[in-house]
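Some notes on the structure that comes next.
The other protein chains are all here in position, but one chain of the complex has been omitted.
Showing chain A:
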Amino acid sequence: ENTANTSDENLPVEVTADSLNAKDKEGVSIYQGNVVITQGTTTIKGDKVTLHHPHRKISTAIVIGKPATFKRYLEEEKGWVTGHADKITYSAAQKTLLLEGHAQVIQEGKNSISGPKILYDLTLKTLSAKGEKQDRIKMIFTPDEQEQK
């Protein structure tokens, strides 16, 4: 099992899909059908992925799905962080995942957060969420075992 001790971002990215339409000059590849992006312990899945890769270097990945999902193993916490949303945008520069539309992020055995828009920082492992009038943020904390006794 590959763990996230070597930062995932330095590992190769593998994409599998049913079909691909690539525009080399523009540095854009559109993958469709059962799309799975894997980089170390990080896996993102969706129905359609638009990958921007100017000069063959991935800058952003826009994942659309019903829902689009991601998961990543956190070595320090010895657990997974998972999430899903209508749309997930990965930014290589910021090393963030932006989840939009029925978004939810769950840190295994710790807490979960849901709302219309959630930003997950892959480096700092922090979450920030933005609610709207009718669609507020909801956080659920799972107390540690000691606290439960």
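In this section, contacts are C-beta pairs under 8 Å (C-beta built on N, C-alpha and C of every residue); 3 or more make two chains touch, one makes a residue touch a chain; residues count from 1.
We adopt the following convention: contacts and distances are computed from a predicted model.
Only one chain is not pictured, and the protein name UniProt records for it, out of "Autoinducer 2 import ATP-binding protein LsrA", "UvrB/UvrC motif-containing protein", "5'-nucleotidase" or "LPS export ABC transporter periplasmic protein LptC", is "LPS export ABC transporter periplasmic protein LptC". By the touch rule set out above, chain A reaches the unshown chain at residues 9-25, 29, 31, 53, 56-58.
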